[in-house]
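All protein chains of the complex are present and in place, except for one that has been dropped.
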Amino acid sequence: METLTLLSWAFDVTLGLTLMWLAWRALASEDLFKGIVLFIAFGLLMALAWVRLDAPDIALAEAAIGAGLTGALLLGALAKLEAGAESRSRRSEILPRPADKTKVFSGLLVFLLLALVVMLVYAIVKLPPLASGLSAQVAENITASGVSNPVTATLLNFRAYDTLLEMAVLLLAVLGIRSLAVVQEPRGREPGAVLDMLSHLLVPLLILVSGYLLWVGSYAAGGAFQAGAVLAATGVLLLLTGWLPGAWFVGWPLRFLLIFGLAVFVAVTLVLQLFGASFLEFPPSLAGSLILLIEVAAALSIGVTLTALFLGGRPQPEPPSSGRAEKRNTSGTQPS
Amino acid sequence: MLAQSFSWQVTVIILPLVAALLCFMLPKWGRWLGLVMAFAITGSVIVLAYQVMNQGALRYAVGGWGAPLGIDLYVDGLSLLMLMVVALVGLVVSVYSMAYFKAGKAVHFWPLWMLLWTAMNALFLSADIFNLYVTLELLGLAAVALVALAGGVDALGAAMRYLLVSLLGSLCYLLGVALLYHSFGTVDIALLAERVESTPAVWAAMALMTVGLLFKTALFPLHFWLPPAHASAPAPVSALLSALVVKASFYILLRLWLEVFSQDSTAAAQLLGVLGAAAVLWGGVQALRQTRLKMLIAYSTVSQIGYLFLVFPLASLMAWQAGLYLLLSHALAKAAMFLAAGNILCFGGHDRIADLDRVAQRLPLSLTAFALAGVSSMGLPFSGGFIGKWMLLDAALQSGQWWWVAVIIVGGLLAAAYIFNVIGHSFTRAEISHEAKPVPAIMEWSALVLALAAVLMGLFASWPLAVMDIGAPFGGGGS
Amino acid sequence: MSSDLFYALTGASLFTLGLYALIKHAHILRKILAINVMGSGVFLLLVALAAGGQQAFDPVPHAMVITGIVVAISATALALALMLRLREASGLAVLPDTSPEELSEQLPEAPSDVASKNNGKNA
Partner (left out) sequence: MSFTDILTVLLLLAGASFFLAGTVGLLRFPDVYTRLHALTKADNLGLGLMLAGLALQAESWTVVARLLLIWVLILLASSSVAHLVVRTAQQKGIRPWKR
């Protein structure tokens, strides 16, 4: 047993140091593409760290959202950035050096950050031997929460109000993006036979996995966010293979799907309030089914929302047939 | 049963959220829905105020779980006044926005603004530091999206900077939350206040959370993002940001310092006071140097935020009251100023101070609004700003820290200088002639109503002061 | 030193590392990456501190981190969209490197004009 603990220690230290090294390389690399790829690797190793910390729920969320979808967003943004760069090459992509910040400033910054690290390390090391947090209270009330996975119980019952506001944050991001940009047509390439086949195989499977995660979330690792993220992965895959939401879809049906999760969440609590429950209180006998109902709606909305984030703008119902062939370059059109 | 479980606190949070969903779902009706909901939200704030004034401070357990496990909502005099000023400014700005935003932008403005309102109401009612983090993020992202609504390089760049600063501030704050949670096993403010003791983790948490919130509140020298963001946003958004959004993070700071970090932090409080004094002077001087009206008003905000931090070293009951009073009157005055500036910009197509070209004769209501708001900002009797400053002076003298008195007086003089600079130019004839566009009357009256409210706060001072005492947020020497 | 404590310290280091990169780098995409690294550091610290000891595990920080991850991707997505818009308008994916004082002398009502000025200065 001794060697095993030593081995796991060595593993943890290696993982921690690798995380730091990856973060440093991701942030310092000259090439942005390399930086993003390293960041995705960083996210995947973070998921491994979560597993080591006995947090499978977070590991799933991190792998799907933190590494996967964030990575897709970053790469998509970089591609658009570079597409714009081609058309305005004369205005050189040379970034202004941060050189005008003097040596004194750099020295001061490093000194301050070292002070910050020392303060944090000291604070962490001096923390009182661990209070058990809220684990006792959670364990006491878990039967009344309607689910047996304590993380899901916390997210959707004990601290459901946080989750409600968090879904508002997600909606807000979409609103912000829709106000910023219009996507006339996705940057459709010919997907090719292999990608086409892959998507045909994967899409049903992903939807199945998403449903499984949603269902299993009530007693094991999983839940609405992980399920929504897998749904979003499906959406992103479809977008990459050149699938377009039809013109009929991008109007009110899309908007409805975006708000669906929040709307169900609010509606359920309001109806329960009419029957005398307090805000976000689920009667224990119904809690399980109500939470599942909210989670299904939430997962659907989260999936659509995250896909919309990847799309990066307000889809415009345009005649799809005419402009397909020619490549449009939205950022290059503006004369200057 | 119903009386037990139903709460107007929840209504105040849920109404704007539902409004946001509706405005998004039905964009054609967005403006009218938004306006109707603005009235409804204001109405429920009034009912809540009535309830609080009769029953005292209220605590509400969301989900029925209660503090350490669940999240509590808490309303006392302090949070009630914040809710009320948000409702007043929010309502007037909503009316103003009806006329200001044309169809294209209105579609985006209304849902975003309703989410901003949700965030602010949720923030002022929350008694849970992690929940406050979520509301802070909601607030920050909504504010950034609203700034970016203006389009144009200036606004986009300012929004980008604002977003990064806002995220940085939230993460610092969240790190502090993590340290506090692991020290005391709770994220409820009242429980933290009971359990808190002086450990390195608490000191680190205090430093991190304070710095994070100072970034968001834009206290000198962390104010660099504020002037471009507030100056380049659309006028109603400028008014909301300057009047309300920066005050929200200040409110959290105030709560934490009053309840959680109240023990022996005098050195840190002195530092906040010094930074506040620097902000008053720096903001004032910079405002004097500005050539553009909206930049001037934005720097005036930097300066006025400084006053709020002068109360930390004084830390007496009167000082806290003075700070809150200044906050409220500044919120009203600054919203009025930005709306008036928006009218001038809309009228002449520019806001260069030197070319204001007899605005006094062409937009008399807007200029009156600006002047009245200026009176409050300067602290002339008998405006809201005067009462706040008078109490602050009194508190400074009583605690024997006379040097703050000098800061307050010089700050007032600077304010007078930059306000009169604008008013002077608005009477004279400028060289440049420009085609004038008519400004809807409702936009002029909106600005005037807020400015009048700022002045009237000075005449009816006893009522807000009485409300402040509900639940004794500052009571017992700030514990 | 337990390995949980080690993870907590890793989290603190990641936070600082991200902060350094956030201040140091000019390109907005890098700043966004830096913010994400900082966030990961905070999340790691939040959970690692709770994992220590042999008691029943505390799900509350886990729920908080899941909330945090979703907030982080929302913020990242908004930041990326803003960056692309800024780049479309100004031609550069860096923050306008003008001090507020300088900015005030430029005219906001003519965005294209300002854009060319900015670029002239930066190039």
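Before moving on, here are some points about what is shown:
Order as written gives the chain letters A, B and C; numbering starts at 1 within each chain.
The working rule: a contact is a pair of C-beta atoms (placed from the backbone, for glycine too) under 8 Å apart; a residue touches a chain by one contact, two chains touch by 3 or more.
Here the structure is a predicted model, which is why all the values come from computation and not from measurement.
Within the entire complex, contacts from the absent chain reach the displayed chains A. Of A:Met20, A:Val51, A:Leu198 or A:Leu238, it is A:Leu198 that touches the chain left out of the display. Where chain A meets the chain that is not shown, the touching residues are 192, 194-195, 197-198, 201-202, 205.
We take it that only the chains that are shown with their structure count from here on.
Because contacts link each chain to all the remaining chains, their graph is best described as complete. Ranked by separation of Cα centres from chain B, the top chain is A. Separating the CA-averaged centres of chain B and chain C is a span of 25 Å. Computed from the mean C-alpha positions, the centre of chain A lies at a distance of 31 Å from the centre of chain B. Multi-chain contact residues of chain C (touching two or more other chains): 15, 19, 45, 49-50, 60-61, 64, 67, 71, 74-75, 78, 82-83, 85, 89, 115.
Looking at chain B, one finds that residues 130, 134, 137, 141, 144-145, 148, 175, 181-182 touch two or more other chains. Taken together, the chain A residues at the contact with chain C in this complex read 8-9, 12-13, 16, 19-20, 23-24, 26-28, 32, 35-36, 39, 42-43, 46, 49-50, 52-55, 57-58, 61-62, 65-66, 69-70, 73-74, 76-78, 80-81, 84, 88, 91-92, 94-98, 106, 109-110, 113, 116-117, 120-121, 124-125, 127, 129-130, 132-136, 138-139, 150-151, 153-155, 158-159, 162-163, 166, 169-170, 172-173, 176-177, 180-181, 223, 225, 302, 306, 309, 312-313, 330-331, 334, 336.
On the side of chain B, the complex with chain A involves touching residues 1-2, 4-7, 10, 14, 17-18, 20-21, 24-25, 60-65, 68-71, 108, 111-112, 115, 118-119, 122, 130-131, 134-135, 137-138, 141-142, 144-145, 148-149, 175, 179, 181-186, 199-201, 203-205, 207. Contacts from chain C toward chain A in the complex involve residues 3-10, 12-21, 23-27, 29-30, 32-34, 36-37, 40, 43-45, 47-53, 55-67, 69-78, 80-85, 87-89, 91-94, 97, 112, 115-116, 119, 122-123.
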